[in-house]
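In this view, the complex is presented without one of its protein chains, the others remaining in place.
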Amino acid sequence: MKKMVRLISTFTTLVLVLSTLGACGKTTTSATTAAGNAAGAKKQIGYFKAAADDYYKAGWDVFKALADKEGWDVQEVVGDGTDAKMLAAVEDFISQKKDAIVCVQTTAAVGGESAKKAKEAGIPFYSLTHQPQVTKGFEPTGAVCYNWQADGVIAGESAAKAGAKNIIIIEGVQGQGTAAAQTVGFLEAYKTAGIDVKVVFTGYGNWFAQGGQKAMDEAIASVGAKGFDGVYVHNDEMLDGALQAMKNAGLDPSKFWIGCSNGKEKSWQWVKDGEVSMDVNQTPTLEADLVYQMIQAQFAGTTYKHYVYSILKPFTKDAMENLVPYIRDDYMAGRAADKFTYKLSDPAVKEWSF
Amino acid sequence: MNQKEVTVHIAKEKKVSIFKRYENSTVTTILISFVLLIAAVQFVIGAIGGNIALPTIISPNNMFNILMQVSVAGLLAVGMTLVMVTGGIDLSVGMLVSLTTIFMAKCVTDWGMSVPLALILGLMVSVFFETLLGFIISRTKVEPFIITLGGMITFQGIALLLCDSREVRLLKGEFDFLKVNFIQGASFNGLNLIIPPYVIIFIAATAVIWALMKYSKYGRRMYAVGSNPHAAFLAGVDVKNMKMSVYSLNGVLVFLASVALNSRLGVAIISGGQGLEIDAIAAVVIGGVAMSGGKGNAWGALIGAILLGTIGNAMSMLKLPGEWQYMVKGAVIIISVVAGSISAMFSVRSASKRKKA
Partner (left out) sequence: MSDDKVFEPSSCSIEQKDERPEALLRLHNVSKTFPGVRALNNIDFDLRKGEVHCLCGENGAGKSTLIKILSGAYQPDEGGEIYFEGRNVKLSPHIAISLGIQTIYQEHTAFNELNITENIFTGLEISNHGLVQKKEMEKRTAAVLDYLQSSLTPNMLMGDLSSGDQKTVEIAKSLVLDRKVIILDEPTASFSVSEIEHLLEIIKTIKQHGIGIIYISHHLDEVFKIADRVTVIRDGQKISTYACSDLNENMLIKDMVGRDASTFYKRESVPLGEVMYEAKNITGNGAKNVTFQLHKGELLGVAGMIGSGRSELMSVLFGAAPSQSGELFIKGKKANLRNPTSAIKNRMCFITEDRQNTGLFLQHSIARNTIVANLVNSKAFFMKPSEDYKTGDKYIKLLGTKAKNSHVLVVNLSGGNQQKVVLAKWFNTNGEIYIFDEPTRGIDVGAKQEIYQIMVNLLKQGKAIIMVSSDMPEVIAMSDRILVMKDGEVKAVLSKGEISEENILIHSIGGSKI
């Protein structure tokens, strides 16, 4: 038995160590310091993403590209959507004494908790894409996100102008703070214009095409082909599915007002083709760029805006110049050529406070 | 490679000198060897870069972090030990944690109850549901796997109904009392050291359950039922009620895990307990509890939980892609189970050799 135990222990430990080191080839830096922070050493950044989501990935790609140019060493951690993983990741970043932490949070409450821990440890903490719920005195060092309500207002104005009165709204996940704000803004636009509007159906597409299609199928079945004249979908992926649902039902999208948010490359084609009336270019790439600039300023010791909204760029068939790309290489090229506004200091980048 | 010899050397030393007839020697050896090795690797890499410093994996701050990070799953692992030693299994614990956390959060926020009352009700909720599962399992011939799978899905539904599919924020920090730092003010190398009450509860619960299993009549009956239910029945053990009671006890541990989770996160959400049953079962299996029952103890589960947490932590400290930790964890689980059956095979073979002699 003793021999068995020895054998098993040795073998298992070997497996553990070898596989832990097995990914060595994947890491970009070879001379990583264990305790970092010595003067002149590379800056260590911790970057946490709530889940494996395309949106977050697009932002990460740009941030990484910019960070590499700067010579920063960025550690990427992808969560599984649970708060526990996020908290653990941030705690680990703190143990390693990172020079800065970027966090795309899972929930607002725990995002705020993470910001608090970072503050206590004296590490600059930046919330990306989602706003945390903060404890006074423990706000994050910086935050970049989009003004979802304003996003909704833009869409609402477009729909009202087009004369759409019976709207199908397809949101992401019921009860998720960000999404609700979009709908609020949308309806607010109508109120401001003094026009009546009826939301004939609200569906939830879970942010993905499959869900969007299902929600749209249910909507059409519920109100009938003649029962609506406008569709507001909260993101491009779901819109993809919703358009498919409409086509399957024999409906022509170009005959309806259809609005969305995200403004990905695929949507540019839809808008150009007239299938979709309008979309709002709100890229994670720009968000990531802004947070990068914040950290850059932080390291340099210069002043900078701390809590900002990234730039919303609505577009329609007739107004589609210089849209901000999601694809990293296109983004970096456009950035280099100054094709769109990206500077943190630009007045179009509006500040807000907690 | 240098590392290999170091591994064998350390493993041998540890095994012979410290752990003689200790049931958990395998998993403890693996944990300690693993940590020391990763530390060695970190140290070497640092030295190459011209930086001599304490490897972060064994920095006090990190080690306390690991304890905090594994406490919730660890408490579930202790409960799972009880269930698995009697030959059962419980897939519902993850979702039951979600349900209980949401329930208690609702109590103090929307339903205006005091925290102590919420705690009592929360305990009743988790014990009630577990007892229900235990009742069905002990009175029917259906596999516990299936019953608790059904339980898992049902609990998810109830939880979603309670919270209306959204998170329940504990804005006033009602559960923060379990998060206070016992060693407030202690720090090492500029980082605060934290030992919150829920870590103490985790360790205490492990000790209590371990003592129950080793030093009581009840514990002996547990092992008998897990090893051979029919023989246990003929030896006068009330097999039916024993099987049910371990699920009830598990309910208490699920409650403790839920309270710990609420205090750690400050928000109750359906994804809170997601996947925790897998972590618990993995920890327990790695810690030496046989899936067939009759073997294992609570300390093994604790060490198994810590080992699982350390794997992910090590990935982070070495800045390796986190995706690898799933493969590594999976490999460890498979090895632990295979090792268990191989050593069983060995003992049967040597037994039959003896018989022939």
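Letters A and B mark the chains as written, and numbering starts fresh at 1 in each.
Basically, a residue touches a chain if its C-beta (ideal position, glycine included) is under 8 Å from a C-beta of that chain, and two chains touch if they have at least 3 such contacts.
Because the structure is predicted, anything quoted here is derived from the model rather than measured.
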| item | value |
| --- | --- |
| Chains still shown that are in contact with the chain withheld from the display | B |
| From B:A40, B:A224 or B:A305, residue that would touch the chain that is not displayed | B:A224 |
| Hidden partner interface residues of subunit B, rising order | 214-218, 220-221, 223-224, 227-228, 230-238, 294-295, 344, 347-348, 350-351, 354-356 |
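Keep in mind that, in the parts below, only the chains that are shown with their structure count from here on.
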| item | value |
| --- | --- |
| Inter-chain centre distance, subunit A versus subunit B - centres from mean C-alpha coordinates, in Å | 34 |
| Contact set on subunit A toward subunit B in their complex | 1-2, 4-6, 8-17, 19-24, 26-27, 29, 31-35, 38, 41, 73, 75-78, 80-84, 87-89, 91-97, 106-110, 113, 120-122, 133, 173-176 |
| Interface residues, subunit B side, partner subunit A - complex | 3-4, 7-8, 11-12, 14-15, 25-26, 29-30, 33-34, 37-38, 41-43, 45-46, 48-49, 51, 53-56, 59, 61-62, 65, 68-69, 72, 164-167, 169-171, 190-192, 261, 264-267, 269, 271-272, 274-275, 311-324, 327-328, 331-332, 335-336, 339, 342-343, 346-347 |
